[in-house]
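Every protein chain but one is kept in place in this view of the complex.
Moving on, here comes chain A:
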Amino acid sequence: MRNLIIFLRRYFNFFLFLLLEVICIVLVFRNNNFQKTAYLNSANNVSGKLYDRYNNVQYYFHLKATNDSLVSENARLHNLLRSSFDSMLTSNTVVTDTIRLYSDDTLHRVVGTQLRRYLYREAKVINNSVNRPVNYITIHRGRLQGIRPNMGVISPTGVVGMVRSVSDNYAVVLSMLAKSSGSATSNFGVSARLIKGKETGTVYWDGANPGYAILRDIPRSVKVQKGDTVITSGFSSLFPENIPVGYIDEISVSDKSSTAFSIRIKLATNFYNLQYVYVIDNLLKDEQQQLEDSIYSLTK
């Protein structure tokens, strides 16, 4: 016993070192569990508020770019309004509008027999990184404003990522810029399809350049061209269909025997100057989930 104590005292520093490193490693791997609400991250009170202050200053320098993107989006939405469609006033022409009308309140659900499926909430980006292997975005909206983990996030121009953890007033978004094969953190791939041929594939970020990503699983029989648009497929519950992911930039075949292209796409979202994002609430997700769970419990 005495020898043991002497031994421990002699190597006290080394054991303390081991203990601290084990604590760190445990933190790393515990935090990497997907969707676990972590308290020690940039959504907590201290760092959230500091980032908020910082963003207040930095926001002014991006006003011009932000305005531009908001104006262009306004223009796009104006084009969807019923008032901007010209109806031919002949009695036997049916004018089919391209949008369906819902009541203006944001409290979702039923209008007539139509269900609202997606609800968009805007959120201010207060922190963003692009130069790490796994990047996160902090937004100023949280649990109290209806944000929950697992919601999709888009920008005015394209896909951004998914909500990973929330606090009362802030949320941390896992950006699409998360290197898939890297750490145990995540394999974040977005299910995407070509706008022309409707073939589906998956978009990953390869960690090289924040402006580009890789589209996999497109068979070689498909004709693809530089500049083609890649959109979301709607297969996952995160994103609705037809949201731009990127534009084809370079087409290559990794080895001659492979049956699929590996396509480099230019991402539709400019991650360098994100200012506002939309968080997508899939209102029918719970219903679908419950149905699937009930089937699962029956078969078990």
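Here, contacts are C-beta pairs under 8 Å (C-beta built on N, C-alpha and C of every residue); 3 or more make two chains touch, one makes a residue touch a chain; residues count from 1.
Note that in this section contacts and distances are computed from a predicted model.
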Listed names "Branched-chain amino acid transport system permease protein", "Rod shape-determining protein MreD", "Transcriptional regulator ManR" or "RNA polymerase subunit sigma-70", matching UniProt entry of the absent chain: "Rod shape-determining protein MreD"
Sole residue of A:Leu27, A:Val71, A:Ile195 or A:Leu291 that reaches the chain not shown, by the stated touch rule: A:Leu27
Absent-chain contact - pick from A:Leu8, A:Ala208 or A:Ile295: A:Ala208
Of A:Leu16, A:Leu80 or A:Ile195, the residue in touch with the unshown chain: A:Leu16
Candidates A:Tyr54, A:Tyr120 or A:Phe235 - the one touching the absent chain: A:Tyr54
Positions on chain A contacted by the hidden chain, ascending: 12-13, 16-17, 20-21, 23-28, 30-31, 38, 40-42, 44, 46-47, 50-51, 54, 129-134, 136, 172, 181-184, 207-210, 272
